[in-house]
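To start, the structure under review is shown below, and the notes come after it.
Every protein chain but one is kept in place in this view of the complex.
Moving on, here comes chain A:
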Amino acid sequence: MVQSKKQKYLFLAFCLLPTFIMFAIFTLYPLFSGLYYSFFDWSGSAENKEFIGIDNYIHLLNDAIIPDTIIHDYFLVVTKVIGIMILAMFFAVALTQLKIKEAPFYRIIFFFPNIMSVVVIGILWTFIYNPSMGFINSGLEFLGLESWAKPWLGDETWALPSLVLPSIWAGIGLFMLMLMGGIANVSKSYYEAAEIDGANEWQQFWKVTLPLVWPQIKISVLYIVITTLNGSFIIVQIMTGGGPNNATHVMGSYLYQQAFKQYNFGYGATIGVMILILSLITVLILQFFMRRDKVEY
């Protein structure tokens, strides 16, 4: 059967157009009009929308809270990357290289928090940090370290670091699996050769495993960075709401507060543009620095 050109295009349109229209309305249009809104002073109603040029951006540069939110975001990025990568790498090597019989059991358990709702994770950990009933303070008391006990999430110094642990707890499994996939692809003969050359297990890790799973490491780091910059505000919103005294506000939670709590929609959009630009720049810089020639032996 020969299809006419017209029929072919009709089918192509049937496949692509409805999806693209939905995507354009609910993804592309909001992103671009977000950009547009950032030049307005706007409290939400049509009458109160006033074009103010780059005033929002000037305000952004003079807003004393903004630098803190950026620092908080990057603090989470750095601590999460370090914490997750070290632990995920350790577990991945342990579960693949050292023939442990019950390895699948650990794999299944470690991955589970990755599919838990952030709400559940956040509330669970809020309770773990609870000053009077929480597990952490009870544990410290049990160990005779009462003086270390504190209202973790209510403490201006400790609230932000306290958010790192739940994120690592919830994130490790996925990256462990990604690294395990990389290690499984490394040919056994490299390790045998290394062993014959007298390399111990530690040297084998540095000289064989690490260079050969570099692509997986790179993807993992990029993924952690992107998801943290684009989504760290969710756990912040649930666990601290940005408090105490703005000590845990990240860019996204500050956007939420400005736009949806204080109805500064124009300024909120400006913060959104900043998030977009910062995360793009960060990804580009990272890609540049992690560029490393593919290792082949």
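Here is the rule we go by: a contact is a pair of C-beta atoms (placed from the backbone, for glycine too) under 8 Å apart; a residue touches a chain by one contact, two chains touch by 3 or more; residues count from 1.
In this text, contacts and distances are computed from a predicted model.
Visitor: Which name from "Sugar ABC transporter permease", "RNA polymerase sigma factor ECF family 11", "FeS cluster assembly protein SufD" or "Response regulator receiver protein" does UniProt give the chain that's left off?
Guide: Going by its UniProt entry, the chain not pictured is "Sugar ABC transporter permease".
Visitor: Hey, which of A:Ile54, A:Val78, A:Val119 or A:Ile285 is the one touching the hidden chain?
Guide: In the full complex, the listed residue that touches the missing chain is A:Val119.
Visitor: Across the whole complex, list the residues on chain A that are touched by the chain not included here.
Guide: Spelled out for chain A, the touching residues are 1, 3, 7-8, 11-12, 14-16, 18-20, 22-23, 25-27, 29-31, 33-35, 37, 44, 87, 90-91, 94-95, 98, 100, 106-120, 123-128, 133-135, 138, 169, 172, 174, 177-178, 181, 218-220, 222-223, 226, 229-230, 233-234, 237-238, 252, 255-256, 259-260, 265, 268-269, 272-273, 275-276, 279, 283.
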